[in-house]
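Okay, handing you the structure first.
For this depiction, one protein chain was excluded, whereas all remaining protein chains were kept in their positions.
Take a look at chain A:
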Amino acid sequence: MEIFWYIAVGIVLTVFFILDGYDFGAGIIHLFFAKKEEDKEVITKSAGLFWDSNEVWLVAAGGMLFMAFPTFYASVFSGFYLPLIIVLWLIIFRAIGLEFRGQFKYQMWKDIWDKSFGVSSLLLALFFGIALGNIVRGVNLGSVENGVSAHEGHYFFLPLWDSSFSPLTEHPGVIDWFTIIIGFIAVVTLTIHGANWVILKTNSSINSKLKSVIFKLNIALAVLTLFSLYVWQIVNPNSLDNFIHKPYLLVFPFIYIIGLVGLFFIKKIKKDSHAFVLSTLLILGGITSSLASLFPVILPSINNTHEDLTIYNTAASEYGLSVAMTWGIIGFILLFVYMIIQKRLMGGKIDHMDYGH
């Protein structure tokens, strides 16, 4: 039952990153590459039409995590207090940027909300990567100092950073050189994903330029990925064990590799939707590989006093999980039905769709 809910939460969270990922990415593209007003407007629209139905997946993931793994939810949300609240603020800034930009025709007004949308998209991508970095690195559960715990063994608190910026100290912060690298990977991945989205959904004048941007970013991503694999081993030496013992898990890194290799042929790919699928594979493969390397752990402990948080020691009761499975399956079917109806009705290029006026 724990495994069912682990997979369920994993799927919803991954769908969230794939869906909201493209509008974060569109924000980053908007920030760095959109110069003309028409392009800015249409890129904003390509995110603005979809962001709220995409963020519903975040709400669903949060709710399911709360229900199925309450101890994990409590531990992680209070332990990463500051970054999470900052993420909430950024989500708000992004949303108001998207919703308010088109309300008045003044240039200054548009400029303010353009920056709000772009910068918060960039920072959100960075923070989500950093969050993933923190999960795989692990934290000092129980805030142990010289063998003495300051809290119960499943609680901790991380400052934003520690002066050494090293993941290898006794008390690493949220931001250290390792998590920053993962953060950069997330930014590059989502930028590629967002560029594919813009190409797919709009006729903006920068579409052809974006293809070469994707190509260059993909080189950077390949380098960063290799480098991160190396440092990953330093930070979490057990990270390959699962793949060695259960070789079928290698399918997840393989998905990532397909996406990465495929995107080198971006200029040859005829159908825009194929390129979008490839960057979707990047996100899918990236998240699932990280989760698979940890399984069944969901938050490693970096001290020897307290054990890792796993899906087993943080789950709700057996009865609760099984009742929830009954309604959860119905809910899942509905979620995908809604998504399909919505995407079909809003398929195709969105340049001429009415929005925000």
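We adopt the following convention: contacts are C-beta pairs under 8 Å (C-beta built on N, C-alpha and C of every residue); 3 or more make two chains touch, one makes a residue touch a chain; residues count from 1.
Note that in this section contacts and distances are computed from a predicted model.
Its record in UniProt calls the unshown chain "Cytochrome bd-I ubiquinol oxidase subunit 1 apoprotein", which is the match among "Cytochrome bd-I ubiquinol oxidase subunit 1 apoprotein", "Ferredoxin-NADP reductase", "Phosphoribosylformylglycinamidine synthase subunit PurL" or "Amino acid/amide ABC transporter membrane protein 2 (HAAT family)".
Among A:S78, A:S164 or A:S273, the one in contact with the hidden chain is A:S78. The residue from A:V56, A:I180, A:V213 or A:V231 that touches the chain not shown here is A:V56. For chain A, the residues in touch with the chain missing from this view are 49, 52-53, 55-56, 58-60, 62-64, 66-71, 73-79, 81-82, 84-85, 88-89, 91-93, 95-96, 99-100, 103, 143, 150-152, 154-157, 316-317, 319-320, 323-324, 327-328, 331-332, 334-335, 338-339, 341-342, 345-346, 353-354.
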